[in-house]
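Okay, so here's the structure we're looking at.
Missing here: one protein chain of the complex. Every other protein chain is in place.
In order of appearance the chains are A, B and C, and numbering begins at 1 in each one.
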Amino acid sequence: MTQVLAIMVLPLFLLAGIVAAAVLDRAVPPLVAGRSLKASFVGPITVASSRAMGQTGATEHPDTISWILAPILYFTLAAIGLSVVPFAPGVVAADLDAGIVLWGACESLTVVAVFLHGWSANSPLPLIGAYRYVAIGLPAMLLSMFVLIAAALPAQSLAVTDIVEAQRSVWNIVRQPAGFVLFLMLGLSLSLRGPFDFADPYDLAGGTTAEISGAARLTWWLARLAMLVSVSAMTATVFLGGYLGPVLPGFVWLVVKTGLVLVVLVGAGEVFARLPPDRMMNLIWLALLPLSFLMLVAVGVELLLWG
Amino acid sequence: MSLVSVLIVASALIGIGLYGALSQQSFVMLMMGLELMLNGGLLAVIGFWSFSLGGAPEGQLLAIIVMAVMAVDMAVGFALVTAVYRKRQADTTESLGTMKH
Amino acid sequence: MAIAILRRLAGAAPAPAFPAIGAGMRAAADDLFLDGRLIRADSIRHARILLVAGPVREADQDDIRRLHDQMLHPRATLWWKSNPVPDFAEPATCDEDDPVAAIEAIHRALIEGARDSEPDILPNEPPNPWRGKGDYGQGGEGMMGGTPYGRPMAMTDDDLRDGLALDAYTAPFGPFLPMLPPGLKLSVTLQGDVIQTAKLLRPPSAQAEAYDGTVTALRALGRFLPILGLEAHAVRCLEAARSLSAGKPIELAKIRQFLFWSGALAAIPSGIGMVEDTDVRMRVERWLAALDESPTGGLDGSATMSPLKPARLVDLLRGREWSEAILIVNSFDTDTLISLAPVEAEDAETEGRAREDGIRMDHEGHGTHAHGATGT
């Protein structure tokens, strides 16, 4: 019964999240640019309708099937990833024993979806974007797995519900603050944002989106926002105690925390500079990946001694 | 869904994989054949584990080993392809008539 | 009903325009897109309006036509202080300093159907004939031969980086790509995203931006920062430049502070684009230094304007990754870039050849001709 409830809540959560993310996406850049703030619900909707009305682009001999399927796959992965997040005690759409492994599978398939999106356009700049994303996305995903395992250690379980319950005493963000930051970076990478936007950047004229327009671009845009919401909810659940919190009902806490992470991610996407891919790759492999090992060892030692 | 049906699917995957491994000229395609055979093997292992072993943990461990073998196969395979390509600009089996230089 | 609502909403959206910038109009175009009623399209595919700003060089005329045909329907072209290229039927022109109203009017008319979408100018023909040739009519023979779907098979080529000689890819880029200075057209041979060789096909068009210390630095930053993913900071810089040239005082310390925290300087690799002992990072540092000083002083103009004979842009780009190359190109002001980019006889010749050889992505179906939207 609670599962049915969760399955019904999930699309609403995703939809509300997408709207919030779209509004933030329009509100935060002027804030950073020091211009007057014009947050509005109408802005994203008019842009969306403008896109919906346009023609969809076509290049010569693209891989049509993957071109159409890639944004849909991306969106679906966001929804599946969100399905392991418990909305309230016991209310979870997919209560799997291996919840974070399913999330990991979503992460790795996201890399595939973005690659396919760039590759199937059959055009140089999208293809470069696709390659770059694979080069950065794979190691970023790798380090997120270490971070997640460190989060699962105190719970002694791979199920996301158990990870939340294990945070009753202390949130995971206190246990591994660096892991939290690394997971936020993964969030930027999964939703192709700011410092980790190697697939659709300005220097590739929009990268994997360079050849698309109209409804295809609208879908891709929605999928990116959906992934942003999904990764925010996951961060809130794994590091900020999910639905745990005093006074207010659990669902409200989850919404508040997700919203907070959403704001941080959108802000970070605007504020921090993007490294060229080569430098970013060195940074991830040589600095961040060892850091995630260290966090894992630290959490393990802590649990061994005091757990 | 029974053990027999699962095993028949697994043997079909092994058969297709064997065809690929024997018939493909390109190294990378050949490796795909090997992967497909391992895939069938993995399915068979889990089938046995699920229907005949009563969920003994060793069965899952064997599956993990199969996955490790897949990873090793990929890593070493691609490294060899790269090494051979560097030296000979070759990426098909026929171009390796000899193992020397 | 639903369509009518959609149409109304779409009409209220900011107009997505793609600027094709000619001589002397770069700063004006940058300022134009600070207006919230417009969206600067990253790719011509995302645009509904092609905004041709300033005079179009003879050589660029064909590229404008191709660019136009790559735009998806409904589409329109506005010639802003520009001379319409022949073949455009009933061109809409605008000679005012502020064309936003004109663009908005055209956009709304397009959405509401009051204005017809412009038809193709060039025939929709692939650069390499292929139809009907080969075993399946795909234009190729065997696995490797011919030009399947109009594209010659890529062939292996030497690699600069790790010696693994894989397939190289040659294509022309420019002259209206948003991340390259307007007018610059390069023929680039890539392996992955590493540039093996670059050839200059056309130099950037002259901008005649008078040197003005802080304003110049701010404009340069405004064009450079989006490459690092700092679009909002770029807007801040461009806005400051506009206010400053209008004589309004602005707070420059804040810009510096924001840029410091963004890690922009740390993100730029050191040692790339080395000309006269300054690399890209040093040139950016020099812009930042100019923000500290008095609005018109600072930044010694002669330092960036000195004749740079020995260096050539194409040599600076060789062996660089695509994004590093874009950083290098954008770290020079237009005048320096022109002096770095002499068109050599052999390069000019290769333009013709590149047009035939270059691997092209032409459109099928709905009648747009044109080579990789992103290529032009």
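Definition applied: a residue touches a chain if its C-beta (ideal position, glycine included) is under 8 Å from a C-beta of that chain, and two chains touch if they have at least 3 such contacts.
Note that in this section contacts and distances are computed from a predicted model.
K.L.:
Quick one: find the hidden chain's UniProt protein name among "Sarcosine oxidase subunit beta", "NADH-quinone oxidoreductase subunit J", "RnfABCDGE-type electron transport complex G subunit" or "Heme exporter protein B".
P.N.:
Per the UniProt record, the undisplayed chain of the complex is "NADH-quinone oxidoreductase subunit J".
K.L.:
Could you run through the displayed chains and say which ones the absent chain touches?
P.N.:
Even though it is not drawn, that chain still touches A, B, C.
K.L.:
For the chain left out of this view, which of A:45, A:96 or A:178 touches it?
P.N.:
Answering carefully, the residue with contact to the hidden chain is A:96.
K.L.:
On subunit C, what residues meet the omitted chain?
P.N.:
134-136, 138, 140-146, 148-149, 151, 153, 155-158, 162-166
K.L.:
In the whole complex, what residues of subunit A lie against the chain that is missing from view?
P.N.:
61, 63, 66, 96-98, 101-102, 104-105, 108-109, 111-112, 115-116, 119, 122, 131, 134, 138, 141, 158
K.L.:
Considering the whole complex, not just the chains shown, which residues of subunit B touch the missing one?
P.N.:
1, 3-20, 22-29, 31-33, 35-36, 39, 42-43, 46-55, 57-58, 60-61, 63-65, 67-68, 70-72, 74-76, 78-83, 85-98, 100-101
Quick note on the criterion: only the chains that are shown with their structure count from here on.
K.L.:
Could you put a whole-Å number on the gap between the CA centroids of subunit A and subunit B?
P.N.:
33
K.L.:
Just how far, in Å, is the C-alpha centre of subunit C from the one of subunit B?
P.N.:
Averaging C-alpha atoms per chain gives centres 47 Å apart.
K.L.:
Under the touch definition given earlier, write down the residues of subunit A that touch subunit C in their complex.
P.N.:
The contact residues of subunit A facing subunit C are 28-30, 32-35, 38, 42, 45-47, 49-50, 52-61, 122-126, 128, 131-132, 194-195, 197, 201-206, 209-214, 217, 269-279.
K.L.:
Which bits of subunit B are touching subunit C when the two form their complex?
P.N.:
For subunit B paired with subunit C, touching residues are 82, 85-86, 89.
K.L.:
Once bound in the complex, which stretches of subunit C touch subunit B?
P.N.:
These residues of subunit C touch subunit B: 156, 163-165.
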